[in-house]
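Excluded from the complex is one protein chain; the other protein chains are retained at their positions.
Let's turn to subunit A:
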Amino acid sequence: MTLKRRALFIFSLLQIVWLAGCTEKSFTPIEREKSFVASLNIQEPSLDFIDEKGEVMANWLFEKAYSGAVLIGADHVLLYGNQLSSIDLYDLTTGQKRFTKKVDIGTTNVCYSEATHQFFIANSKTNTVTSFDEEGNELASQQLGNYPMSMAATKDKLYVINYKDTKLSVLNMDDLAVEQEWPITKSSHGIAIIEETNELWIGGHGEGSKPNSTVKRYDLLSGEQLGVIEMPLMPIGLMKADDEILVVSHGRNELYVADFSGTVKWHLQVGANPFVVNKFKDLIVVAGYDDHTLYFIKDGKVQKAVDVGKGSFQLLVREE
């Protein structure tokens, strides 16, 4: 009798779990034609979608400890975490998960190439970069230096900074074959590729407790160091805009705007401990990690400050 009852209880419990599993959590959908800048916040993982007026369109609150996100095409967002053993792809228009893919723990960064419709996962545990197609099928993998993290893709090349190493790896996007290795300083972070001048700029934190305060310029093809641009402490957020390079220095809370020749056009103190900068239509957006605020800058002035979740760490931009 009791055995029967217990069996019934367990069955009901399983039923509930199964039913609960069925109703996959879905988030507020983002209309296909809307432009947005999304802030990925990592202290309490969430995504805040904000339109050009500075209005919050949606807030996706996650239970998983995501540490990064990347847009895959125009309608998908891929979420990953350094301590997570899977990546999740969400549909923006439905707000629902499209697929989950098992990966090794240690994902540091994911880069998407629009040209080849591939995304690349850098892993700090296995020290590899692996390429996938948009459906999450693994294509190729390559062993790199210690702690690959910062990545940038242009044409058929993928540039990968080995964060705890002294080299930058240039890979062929097709088979991920290492084509070049450039000597760089340790703790480098942040890449901007300027095709117009055939240059690649990288920033960095600096080694040990000694902070770095320069952005280094390299020849995109040969890897030759062309020069050094003095910047405030720890420039790590680099972004190429139409005719300028945006740099944020999180040690001095400064946004520097330089032309392609490396001349600083103007600068502005903005945010608290900002790690990233991005261009959203005619606005420059800076995310303050410590003050949980996005700053919308136009004509060298802060137009609007928008509160976001704690620990704003990445900015995703979709322009329609």
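Please note the rule applied: a contact is a pair of C-beta atoms (placed from the backbone, for glycine too) under 8 Å apart; a residue touches a chain by one contact, two chains touch by 3 or more; residues count from 1.
Here is the rule we go by: contacts and distances are computed from a predicted model.
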item	value
Absent chain [UniProt protein name; select from "Energy-coupling factor transporter transmembrane protein EcfT", "Osmoprotectant transport system permease protein", "histidine kinase" or "Biphenyl 2,3-dioxygenase"]	"histidine kinase"
Absent-chain contact - pick from A:76, A:205, A:240 or A:279	A:205
Option from A:42, A:176 or A:231 whose C-beta touches the chain left out	A:42
Options A:76, A:216, A:250 or A:279, residue touching the unrepresented chain	A:250
Sole contact to the chain not displayed, among A:51, A:219 or A:290	A:290
Sites on subunit A contacted by the missing partner chain, in the whole complex	42, 67, 124, 147, 163-164, 189, 205-206, 208-211, 233-234, 250-253, 272-273, 275, 288-291, 293, 311, 313
